[in-house]
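Note that one protein chain of the assembly has been removed; the remaining protein chains are unaltered in position.
Moving on to subunit A:
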């Protein structure tokens, strides 16, 4: 893959077409170097696949063995594989070449001719071969984040931003299919949900797209609540843990984006804080407290939900959410129940939430009363809680001592 593009075999540019020379034509895809040619082929293949899937419902068993040569989905599969390979291969080259493949891919996908292709691919993941689904997600993700990482990222920023704007234009269509993709898992092909989860998180590494997501309660209901209401509760660990990861990503957005500059991080923090307080009741009361952290939730959901809660509350920019959360008697009761869970992970995170209730200098009377009424037992229990951790973690030891002292002093 060195700089010998010009000396490529003759007629290679034809490889995006059906064939030249080789009888089945697929081999020629493997030597194609032009992303736009590949995408043109992918677009055609996808259309044939979609037409076919309508046809086959009518004439199911008719054409067994009748077809000759590779099917459109075989072509689609190898073209997507090739495109993905070219994109990643271009990036792994050490020299300072210009991002030819990435530019061509971005131009084709966002250009006039094929601008429906990406949304169509995502909508129809379940009609694609197993490996092709991976490739679609990989290409989508690559274009969305290629300007964030790597020493050569500067060369990719404009490609990435153009693609981000393109996703913005098709926001509802793409997000709807990504969210619906999680539902396909119910029917037994959970790989689609995993791909959709990865694409979902790629989108919201961009503050512009994240703003769209959280700026209205309507969007929150459409694109976040299905995770809280359904996906994290699915019995399949692979999908539910991935959905939990997406939630974590959205609730602490920006804080672990390696890429974003300070102003983007600040904007993320503001957006997080304002949507978490705006939709407070629906998020925290109706969903986190009553479902995700309740006894009906499975261990994994409960543990990660509590972790998200504690991270959110201990993030300074979420001050308003913290104040509201710790000024609730019901929340305190819930957290005190979690404090005596059988899992040490859960009790530790519960402690980090509990300490905020205690440390709050202006507790509401109901909260203070519970703490006071249970003070003896609470102190005795806290003494034993994660005792061995105290030896190695001075901060934890100090905090516990202070909490116990504060409760005693009530």
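FYI, a residue touches a chain if its C-beta (ideal position, glycine included) is under 8 Å from a C-beta of that chain, and two chains touch if they have at least 3 such contacts; residues count from 1.
Methods note: contacts and distances are computed from a predicted model.
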Undepicted complex member, UniProt protein name, chosen from "Iron-sulfur cluster assembly protein", "Protein kinase domain-containing protein", "E2 NEDD8-conjugating enzyme" or "AP-3 complex subunit beta": "Protein kinase domain-containing protein"
Residue of A:51, A:221, A:281 or A:393 in touch with the missing chain, whole complex considered: A:393
Residue of A:28, A:103 or A:132 touching the missing chain in the full complex: A:132
Contact residue for the chain not shown (choose from A:91, A:170 or A:278): A:91
Touch list for subunit A against the chain that is not drawn: 30, 71, 73-74, 77-78, 80-81, 88, 91-92, 129-132, 134, 137-138, 140-146, 148-151, 187-191, 194, 198, 201-202, 235-238, 241-242, 245, 248, 252, 255-256, 262, 265-266, 269, 298-300, 303-304, 307, 310-311, 314-317, 319, 322, 329, 332-333, 336, 340, 342-345, 348, 352, 355-356, 359-362, 366, 369-370, 373-374, 377, 380-381, 384, 386, 388-389, 392-393, 395-396, 398-399, 402-403
